[in-house]
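Dropping the structure in here first, questions after.
The complex appears here without one of its protein chains, the remainder shown in place.
The letters A, B and C name the chains in turn, as written, and every chain counts its residues from 1.
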């Protein structure tokens, strides 16, 4: 695409966004309720929120680069980047956030049949169905491949029994994409299948898990004789691990996709105070802040470089594990630093001054970053084995 | 011993030291040449150095707590502490430094026969024989027990063949205490014996190893058909590992015995400069220095606590591995910090301003601290297995 | 003095350990939290602690106390921290007691017996800055201003408060029913009894003023920070022990995860940090009891101990969660309570950076 065409696209996009993005959707996301997750039971916060979703979904711009055929935006990478930039320019919120977009979609597009894509993708694009991910089990965390949830072949359907854990928003989701065991347990990776089913199916129940952060974004999810049509299998029988790995790599690479986080300078200046040289009063904290911000800059640039290399045709591969490791550890450090900048004020748990403990709860929330989606230890294992090629014991 | 007796001992010691410690032996040790190692070929730096050794050796005070029977000082722990304090008070140098005192002696006293003690201990006390330690081999570093130097039983003597490495001052030593294989290689620990022999024996040769620090304190040591009388075996045949382990634990515990190192404050104030608040100009470096000095204080107090617990009857055991790990890592950090305090001046390698690169060479010397005498990794293995009782893979 | 516990101190440790394990397991804190208890501790536990003599450790037997001093108080703080037992021990029996003793105040005996609860209100922002209060008093001793992050501020029968008085810094005592005084409970991450206090022309008793007041406060804060270091040591030790036990049980990839060398090395490193902190805490406790240690030396030991204990507790509490994996993130499991309490204690009376700076200044650089 020529620069001219791209500039024209930018102009049109700017104009369209100006005309179609409601004013109230141009304010930063402040809390959980501001996020539009979509789904059968989603309560829109406002008419504006619904209008913004519908307008964007109509153009497929909730999923800008997905094929037009299934309702996506059909944009090139360059165009999608322009759209993102122009949305950022007016402070437009994402119209829709969902695991359908960030996780299942890419797998459906790569491994799904035409029928499966036709059935599921448009509903994801329009925010009609909210998905959740059924991977981890109580005894299969880092060692995901040892999962035990069984799907027995009953002719026209599978009969599913077992338990998942850490299922994000399972209590709010309409459908689940799920790893189940359809083959023998050893060798572990080859007996796993990737299957989709409705959470309203008979035999599915969920129980939220209360976290140390006070939030309950995760559930325990139980399957008790759940019948799932065979057509709901994604990809080949017993080849689900390939899809899961593809998605995990994808997910890990996205972790840092939020770009450079907001600088902590304003908070630091306000909470710590500055001296006559316009430097933070607390010099040791100032040095820690500078070191952290430099690390953050280096990481954001690494995400950018990985993206640019991918565009240039390089395969990201195990590099995504490094990004996942580094980005999540950095985010944990960032929140420890925020605690230090705000001092004891950061520890308020309830009350208006702290917006009901937003800082403290976010801080605790980050502790899961290096556990979920593959622990830091597993990421380091992957880097040492697949990139550095260090031998197994 | 009553407090009164101890105070009397203190008074007498003070008086004796005042009368017998030459003025020139009351200045801090500045360089290698100031250290009195003793031995057949030792060149005394001065008459004072010799006199100080002779006077102290006569009372057995080169080895204050060793039994009088073999020439030691026969002092109690409390008396030895008093002696140490009083020596420190007048800045008296140690009259003698040797591996005979710090390493072999304790093993000889514990495992030697009366004849062996009679033969070797007095010469160690008087600094007549300088010892070196023959443990590591090119393929037996951290995994010391896999050593291959052979001692064959030839009736009245052993015939020794093999190679040692990292033999400290082997080129200057008179005798060696050495681990040799007298039994089968598997199981590795049970075929090792501990043997003593003269470095002037036929077939012994040494080759100094030049280090990155520019110093050559270590040698490669070669044994080519060296004949050693059987009487030179210390302890039982094939039980040398027990002695080696005893000595290693002893050695590790001693690493930090130097007490709290000199504060870096004067160097910092001079090299970095202070502001109008009397604080170091470089505030980030100031914070790093404070953190380091606090760690140093905590470590020195831990050495003291370990000593006090030992006096109270506790066994140090694997705790010595923690001390070895922590003390050596701390010393490495200390020297990196010194480099930062002095800036580029620290990197001079030759020349008067830097006393021929003293700072740079000491800095590089410390890199070996966490390798020699058991690497940091081996120490952490020991702590995790023997103290925390974490299981083997 | 030898860096080991005496026989008597060891007995105190054993009895405190058994007492808190039995009378105030972690579930006790959980109950208080879940019931939104505004006092922040259970009165019957406090009563029993008083009967055990824990409230009067800092008073000699002549003064009607148990005479265990700061080493004893550190032992109790450490054991208490292992089960996160909530009580006004540190606020009342350590900090307020030190201040009342130094100012020879008549309330001392009621506080030492545990019958009355007292606390110090010193912070006015999220950061500790004790000697420059914005809270003011007039020359009649009427105090006006706001304080935050006050431990047991809601439960306290009276509060010792710092204020800027005409002519200089001052320490006052305010009764809880004094006019213009109010205490608002703050629900903090650690579920303990914190409060924000406000004073509006509140009548108060002057305890000390000028440089003498600053010196008294500095001395009490040094001692408080040493006891808080012991609390950090205790809670870190408990979190570490739970973690090492978990490493011995949890299986992944067909192996006990405690067999993985990288976890072993990190655990061994934590052990080193805990043990070296233990030494500096014990030395600081002994310094607090010693008549030969001047205020400057005491302050150096206090800042060294608090900085180190804070850094160590941050490492250990974070590693404890990480090594527990998902289960460590659940509220149902206890480990989360440790990280929450750790950060509160780290912050109280100055955090890591505050004490690093103080240590450097006191050492002349």
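Everything below uses one rule, namely that a contact is a pair of C-beta atoms (placed from the backbone, for glycine too) under 8 Å apart; a residue touches a chain by one contact, two chains touch by 3 or more.
Since the structure is predicted, the reported quantities are computational estimates derived from the model, not experimental observations.
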Shown chains that the omitted chain touches within the full complex: A, B, C
Sole residue of B:132, B:151 or B:368 that reaches the chain not shown, by the stated touch rule: B:368
Of C:10, C:27, C:179 or C:262, the one touching the omitted chain in the full complex: C:262
Residue of B:35, B:209 or B:274 in touch with the missing chain, whole complex considered: B:209
Subunit C residues that touch the omitted chain in the full complex: 260-262, 264-265
Hidden partner interface residues of subunit A, rising order: 263, 265, 268-269, 274, 278-280, 286-287, 289-291, 293-295, 297-299, 301-302, 304-305, 308-309, 311-312, 319, 322, 325-326, 377, 379-381, 383-385, 387-393
Contact set of subunit B toward the excluded chain (per top definition): 136, 139, 141-143, 146, 165-166, 209-214, 271-272, 282-285, 288, 332, 336, 339-340, 342-351, 357, 360, 364, 367-368, 370-372, 375-377, 380
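Here is the rule we go by: only the chains that are shown with their structure count from here on.
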Subunit A-subunit C separation of Cα centroids, rounded to whole Å: 40
Distance between chain centroids, defined by C-alpha means - subunit A, subunit B (Å): 56
In subunit B, residues with contacts to at least two other chains: 286-287, 290, 393
Per-residue multi-chain contacts in subunit C, two or more chains: 260, 263, 353, 356-357
